[in-house]
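Missing here: one protein chain of the complex. Every other protein chain is in place.
Presenting chain A:
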Amino acid sequence: MKTESKLQKLLDSGHFAVTAEIGPPKHASAHGIRHHAHMLKDYVDATNITDCQTAIVRLSSIASAVHILDCGLEPIVQMTCRDRNRIAIQSDLLGAYSLGVRNLLCLSGDHQKFGNEPSAKNVYDIDSIQLIYLMRRMRDEKLFFSGEPIKEHEPRFFIGAVANPFADPFEFRVARLEKKVEAGAEFIQTQCIFDMERFERFMEMVRERGIHERVHILAGVTPLKSWRAAKYLQTSVSGMIVPDDIVERLKKAEDPKREGIEICIEQIKHIRNIPGVHGVHIMAIAWEEVVPEIVERSGLFPRPKVE
């Protein structure tokens, strides 16, 4: 199904896509989001708007997406299953579509334990695979989650999901990715890749099953600012693998921030040559201003234009 998503047009026409991520602020001003949107708009094809990432209360992803649209950039709204039941999810997504959002990323969401409201009651009424399946059905079969027909104006999102090649059980990760594709995911963004060897093995298994021909895979990268940041991801964030040589390289660097950018550019250049990878997703957590340089120096600028 063709949607009005520019990202879909780019990917379907064989371009190597570039997406980035903007984390909404912990306050009620859109000033920072708009600043980042203006900065990124010529350098990326679309930006994810995180949905209260790490379960921290932030400006709503849908409201942020409207600001991004207003700045001439295409948003990808992230929708987690953590905070909403199926009534709220459908309502919010109908609203998002009505406001011009065309890309949706379905994910379960970080557990509330990590955020600033650890005593919150979580929801998890449906899981991410069910969300993908139900949104696809909403669009293609014009049915609400309950099965009731949508009489008119069904939301036609380009539907995405995430994959984490670094979580366990590793052997099941590709199968789970395939399950997401079966459910209806059309593009996949991966967790930040630092362990390139493991990602290569993951992609080999993806190609063996032919999954790369059924879905667009965008590989996740993150520029690191310091060896401490690398160490933190290595030791304190579940589902991440950061090899020791990256920590060491940043430790030895005279200018760790520069080195972090260099590593990221090297990774993107490497990733571009992995068969089956259709794009890169840059998650410059609270460091959005380095994205233009990374895109440019990775040879991904200017971005292609689509009608």
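In this text, a contact is a pair of C-beta atoms (placed from the backbone, for glycine too) under 8 Å apart; a residue touches a chain by one contact, two chains touch by 3 or more; residues count from 1.
Basically, contacts and distances are computed from a predicted model.
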Worksheet entry | Protein name, per the UniProt record, of whichever chain is missing from view ("Ferrous iron transport protein B", "Sugar ABC transporter permease", "Pyruvate dehydrogenase E1 component subunit alpha" or "Ferredoxin") | "Ferredoxin"
Worksheet item: Taking the entire complex into account, which one of A:37, A:101 or A:162 touches the absent chain?
Response: A:162
Item to complete: Using the definition of touch stated at the top, determine which of A:42, A:182 or A:289 touches the missing chain.
Response: A:182
Fill in: Full-complex contact with the absent chain, from A:16, A:97 or A:133
A:133
Worksheet, complete the sentence: Where chain A meets the left-out chain, the residues are 81-82, 86, 108-111, 113-114, 122, 124-130, 133-134, 145, 162-164, 166-169, 172, 175-176, 178-179, 182-183, 191, 238-240
